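Every protein chain but one is kept in place in this view of the complex.
Moving on, here comes chain A:
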Amino acid sequence: MSHKTIQEQLIFFLEGSLPDEQMKQVAAHLESCGSCRRLFQELKADMALLEDDRNLPFDPYFYAKVKHKISSTRELPVWQSKRVLQPAFFLLVLALGIQFGIWVGGHYDSPRQTVSQEAALFPLNDLSHEPIELFLLNLE
């Protein structure tokens, strides 16, 4: 088996959930391959930490704390809970922002430029500077 195949099976080898034949093959490979063995040792050390997290010491006052929490917290109606109020507040702010943007857009007054009718019709009218006769004389 290749290194890649072995490495894919290490987590299952660690749990002992591979079929017998594969367990033997992986064990034999780990005997002879240093890099796969190192990965296996690392994985084994990491997975062992899960066991530590599982066996948490027991809190003798746990029930008392639960009772205290029940008596000290009044149940809020759904519409008063933070999970509803917070998104509602953000939605309101967003809606106000959009409304304000529309209002500003509607009231924007661009500076109007007065353009004479002649200038609009002849935007490049240079006849006043150079009569047509002179223009034709200069044209070669």
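Following the convention adopted for this analysis, a residue touches a chain if its C-beta (ideal position, glycine included) is under 8 Å from a C-beta of that chain, and two chains touch if they have at least 3 such contacts; residues count from 1.
As a working rule, contacts and distances are computed from a predicted model.
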Inset, instruction - Would you kindly match the missing chain to its UniProt protein name, picking from "RNA polymerase sigma factor", "Cardiolipin synthase N-terminal domain-containing protein", "Electron transfer flavoprotein subunit beta" or "ABC transporter substrate-binding protein"? - result: "RNA polymerase sigma factor"
Inset, instruction - By the contact definition given up top, give the residues of chain A that touch the hidden chain. - result: 7-8, 10-12, 38-39, 42-43, 45-47, 49-50, 53-54, 56, 58-59, 62-63, 65-66, 69-70, 73, 75
